[in-house]
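One protein chain is absent from this view; the other protein chains keep their places.
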Amino acid sequence: MLIKSLVAVFLAAILTENYVLCKFLGICPFLGVSKKLNTAVGMSVAVTFVMVLATAVTFPIYTYLLLPNGLDYLQTIIFILIIAGLVQLVETVLKKYIPSLYKSLGVYLPLITTNCCILGVTMLVLQKVTTTTAYTYTYGHALINALGAGIGFLVAMVMFAGVRGKMENCDIPKSLQGLPITLVAASLVSLSFLGFAGFVDKLIPLG
Amino acid sequence: MAEKSLFREFTKGIVKENPVLCLVLGTCPTLAVTTSASNAIGMGIAATAVLVCSNAVISLLRKVIPDKVRIPAYITIIAGFVTIVQMLVKAFSPAINDSLGIYLPLIVVNCIILGRAEMYASKNPVLPSILDGLGMGVGFTAALLLMGMIREFLGSGSLFGVQIMPIQILIFILPPGGFFVFGMLIALANKLNTKAGKTPVNKPCAGCPMKDKCSQTECEGTKTALSDNADDNGKEAAVC
Partner (left out) sequence: MKKVTFKDIFIPTFSLFLICLIITAALAFTNAVTKDKISENDENSKQASMLVVVKDAKTFEEVEDGIFKALDEDNNVVGYAISTVSNGYGGQIKVMTGIKDGEILGIDVYYNDDETPGLGKNTSNESFTDGFVGLLSNPDLIVNKDYSGEGQSVDAVTSATISSRAVIAAVNEACEKYQSVVFDTAVSDTFAGGEQ
């Protein structure tokens, strides 16, 4: 049951609840950094990393510190400061101790702090804790959800980078060049994700 | 003369530097909450309130906040106002709170707000900053409203909840429709800009406070990037 629910959470976060294409979180990096495949991958890996880390920290703080003391109205401000601090910390640590990793991910880290994807995932997961009825939503589920959300971001970015690569050789009407055609392409990519609706429920029925 | 320039601070955000259609900022809420016209107005007003308040406070404190911690300080101030607005909306207009959901607290990371704080309020006196915030907010609301009306009209066949058309093209209120309508609106803005002899917007994040970092990422993504002058140039990148 536990394993089943973890798999369901993971798949749902990637496919049916894709944070970029279905919930419109993290659109800026999706449009801005998806021109080339390698930058798209680098950005997504950094996002995934920070997302899991941020959930790992904010989840216990909210459940054990804010909620019991009736301080849940401080959620937004505390979460954004934690994320900002974490990103800075990770950057410093990587720079000092794992320079090779810093070289590949370092550029993306400063861009992530106020990425709404991270804040959105850490906040949405707390809503799920109170609403999931089929099984209890634990810390583990929250972490898996964050990992899935990050991988979902990666999938969307990589797919989109591929689509944009194809577009380069096309003859596009003048007014549509640049951002507009990118958005139309994004529309088609997100259309394809609509097809996953209900997929996880059917695949892994719970309770 | 002074009055005239103050007035210009206000109006520039509405058309010439419209945050959504010309600067392409705050794309997430633009796409997410514009499924109906009333949602769009709710979001627009909430963001405008935060923008005006944070611009005013940041402009007041611009000489007090040390440069090193300026971005964390801005974020704290913005997050504070967002939470206050959220609590007020919950108390006095619970329906709007319900329909905006998670996107209400996410105003914190709306880069229009941090962008204006960094690019305008931190360098200008209080009154122009307030007007700048108000103008940008009105421009944001107008763009959202336009998109909300188009999507609601085509997608649900109604306007402000009043049924007008018998047919509904559902796809317009689903995520793909959001991307598509936004793309078409920007294409239109580009066309009008080109006609007026101005350069059209081609890059997202063109008015984003972090555009330097972003373009650096684009070009140096795989190289051994990043010079060591990282202490300046705003660490807290505003991607969205």
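Before moving on, here are some points about what is shown:
Labels A and B are assigned to the chains in the order they are written; within every chain, residues are numbered from 1.
Just so we're on the same page, a residue touches a chain if its C-beta (ideal position, glycine included) is under 8 Å from a C-beta of that chain, and two chains touch if they have at least 3 such contacts.
Fair warning: this is a prediction, and the values are worked out from it, not measured in the lab.
Shown as candidates are B:36, B:110 or B:141; the residue that touches the absent chain is B:36.
Across the entire complex, the residue among B:12, B:62 or B:90 in touch with the chain not shown is B:90. Hidden from this view is one chain, which touches chain A at 23, 73-74, 77, 81, 124, 127-128, 130-134, 197-198, 201.
For chain B, the list of residues touching the undisplayed chain reads 35-36, 61, 64-66, 68-69, 72-73, 76-77, 79-80, 83-84, 87-88, 90-92, 94, 98-99, 101-102, 155-156, 168, 170, 173-174.
Everything below uses one rule, namely that only the chains that are shown with their structure count from here on.
Mean C-alpha position of chain A lies 21 Å from that of chain B.
The touching residues of chain A, when paired with chain B in their complex, are 21-29, 31-33, 35-36, 38-39, 42-43, 73-77, 80-81, 84, 88, 103-104, 106-108, 110-117, 119-120, 123-124, 127, 174-184, 186-188, 190-191, 193-194. Taken in their complex, chain B has these residues touching chain A: 24, 27-28, 31-32, 71-72, 75-76, 79-80, 82-83, 86-87, 102, 105-106, 108-111, 114, 171, 174-180, 182-184, 186-188, 190-191, 194, 200-205, 208, 210, 213-214, 216-218, 220-222, 224-226, 230, 235-240.
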